[in-house]
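So that we are looking at the same thing, I have put the structure below in structure tokens.
A single protein chain has been omitted; all remaining protein chains appear in their positions.
All chains are identified by letter, namely A and B, in their written order; residue positions are counted from 1 within each chain.
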Amino acid sequence: MSIPVTFVDRADAAIKNPQLQRTLEAATTKYVGHRASAFARLGAEGERLRDRGKEIRANTLAHLDQYLETLARNVEKNGGVVHWAKDAAEAREIIIRLARERNVKLVAKAKSMVGEEIEINHALEAAGITPVETDLGEYIVQLAHERPSHIIAPIFHKSKEQVAELFSREFGRQVEPDIPTLVKLARATLREKFLQAEMGFSGVNFAIAETGTIAIVTNEGNGRMCTSVPRIHVALMGLEKVVPTWDEFAVLLGLLPRSGTGQQISVYTTMISGPKRTNDPDGPEEFHLVILDNGRTKLLSGELREALQCIRCGACLNICPVYGQIGGHAYGWVYPGPIGSLLTPSYAGLREYADLPHASSLCGACRDVCPVRIDIPRMLVALRTQEVKQGARPFIEDAIFKLTAFVLGNSVLYSLASKFGHFAQLPFARRGRLPSLPLMGRWTQARDFPIVQAKTFHERWKDLNREGHKEREEKK
Amino acid sequence: MRASLFITCLNDLFCTHVGESVVRILRRLDVAIDFPSAQTCCGQPLLNSGYPSDARKLAQRFIEIFESSEYIVTPSGSCALAVKHDYLNLFANDIEWRARAEKIAARTYEFTSFLVNVLGVNDLNATFNARATYHDSCHLNRGLGVHDEPRELLKHVRGLELVEMEHSETCCGFGGSFAIRYPGISTAMLDDKLTWIQNTGAQVLVVGDAGCAMHLAGALARREPKIRVMHVAQILDEGTRV
Partner (left out) sequence: MREWQPLAELAGNYDALADIFERELVAVNGFMHRVESDDEARARMLDLVHDAKIVGVSESARPFGVEAALMNANIALASSRAELEKADAGISGGLCAIAETGTLVVTSGFGEARLVSLLPPKHIALVRAQQFVPNVMTALRVVREKFGDNFPANVTFITGPSRTADIELSLSIGVHGPGELHVIMIK
């Protein structure tokens, strides 16, 4: 099935897909409920934790270069190697070079959004190196040649029958659509990969500058496998993921799982500080940290700086009523949902993704749940303003807004316009409503439009005043 | 007590009954109400679509018109939010206008908030026999924190059975130009909201914001014409008519 090209087509296709609608409702309801329970358990402390989280992230961004410098110094002190990549191409080049130089044939990958951002899998395959996704959901996404549809639940849009079909094709035999069977099969297959792979690749949830440590938060254990078994570990991080100290990391660690899945803590939090030490019986011999810019420093100096505070929990996706209707793929790139509507235009082009900042009713539910209190609606409006400034909106739309502004700025024009509106719509009025109206098809396809009243409130005021005088006279 | 009415463009053109009820109720509560007739629009739709300079001009016009009012009361949470919050950001870099905006912001109230928090009134001795449910408009609820006030007023209406719908706080899908730009998504959100409304068995849907009201009423007119869409002011007004 080909993926529709425009956002509106993708969104409409998602809305008309009954299976996706069912799974979207189940997934978002589940995670919204779990998150609410986790924060209810914390009580007022939870709100203070979010305040502290926002403070930590904002402070980090304010001194980002200093903390990145400390991080790099400490990673190297631990025996690791730091690489700086200004964009996706450079990051791919660094990782491929590392793999080639070390004769890597197989890369065991733990889930990484930033890995998707630089499209590392295509690059590895083109270089004759095989990447294997080891997070169960990502593994299935890889088999299906798709993108994940949610930051933390990549395949909630797939049924177990669809997964069984994928496995049957992959393994050349009939696989039962029974979840324990599917999980067991995936475990056995991927275990082989962990043990064979020369390189393990991971993302980074947080990078603690104080000791040059990267933290990876998982539930399945593949994060531990990828970073402990293969002899080379390469970690890729967006430069905004640095955290100054362990105490501050503890706060963010308290916020991330609770916000995303409602867990107090994930099953495994793995904190890696360089390659194995001389006396360690196991662990990777080499540790490489690739620090990626790819548009982040540009955001740092603008109105969307706050978007860099994101800790990738997924809470905004789960609560968003728009995401809840259209799912992750409709957003068209790596980052879906409210935060995706900020990051995608910023990293992948405002003109190319001009719909995303507008595909929101600005309801503010995302801001309500963000663990670090990012004001997403404010920045969506900032992007809309940028679009107008850059002339990225259709001419007719711009003309309508400018005309509206002009009319609203003048009482006479305003009352003339309302008179005109009333008379122009009269032919279409049926029993006090407008079931259809030229140029308003998008509205009237689903709902009636109200009629402009014969007497606007401005005009009714005289009558109301008379009424009011009479009442006051009667009272006396 | 004196207050000026800010009717809002949508209520002015489409929902005049709401404004009439607001005026009658405030008069019944001995508020001397006036209506600065030069008023048009708060400018929020322009701001939200990416036209801050145009919005700023309308904001300045609004401030000049209403500056001498002791209180400004509006039936729409969206517009109250614009004046109380957005205006402050619009004039962030202008000391003089920012100060004027702050004064106006402090005096502006959405209707139910004005009754409960300023007049200290929650019981108007009103009677209205119906089962009703209330939709929390996003700007009023999340933006201004006005959630309990409408409910307090409705709970004191005799004969009114207030039933909470599931997900009353979830966006109805109007979102201003969003409903026109993305009708598919807007309608999908609308459909869900209608289901939750219908599930309450309510005969009356109480909605504050004119935008949400137009959107919901327009759909109910086709699918459930028996459900009446009303503003809190209308219920209080009809409930206290002699």
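Methods note: contacts are C-beta pairs under 8 Å (C-beta built on N, C-alpha and C of every residue); 3 or more make two chains touch, one makes a residue touch a chain.
What you are looking at is a predicted structure, and each value in this text was computed from that prediction instead of being measured.
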Which chains here would be touched by the one that got left out? A
Contact with the hidden chain (one of A:Glu125, A:Asp280, A:Asp368 or A:Glu471): A:Asp280
Have a look at A:Lys16, A:Lys160 or A:His469 and name the one touching the chain we're not showing. A:Lys160
Taking the entire complex into account, which one of A:Ile272, A:Ile326, A:Leu343 or A:Ile451 touches the absent chain? A:Ile272
Quick one: say which of A:Asp12, A:Glu116 or A:Glu220 touches the chain that got left out. A:Glu220
In the complete complex, the non-displayed chain touches which residues of subunit A? 23, 26-27, 30, 45, 48-49, 51-52, 78, 134-137, 140, 153-156, 158-160, 163, 179-180, 182-183, 186-187, 190-191, 194-195, 211-213, 219-222, 224-225, 227-229, 246-247, 249-251, 253-254, 264-277, 279-283
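The rule we apply is simple: only the chains that are shown with their structure count from here on.
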Whole-Å distance, subunit A centre to subunit B centre, using C-alpha means? 32
In the complex, subunit B residues that touch subunit A: 7, 9, 11-16, 19-20, 23-24, 27, 33, 35, 37-38, 40-41, 43, 45-52, 54, 57-58, 61, 138, 142-143, 169-171, 173-190, 192, 214-215, 217-219, 221-222
Subunit A contacts subunit B in the complex at 8, 11-12, 15, 321-322, 325-326, 358-365, 367-368, 381, 384-389, 393, 401-402, 404-405, 408-411, 414, 418, 421, 433, 435, 440, 442-443, 445-453, 455-458, 460-461, 464, 467-468, 471
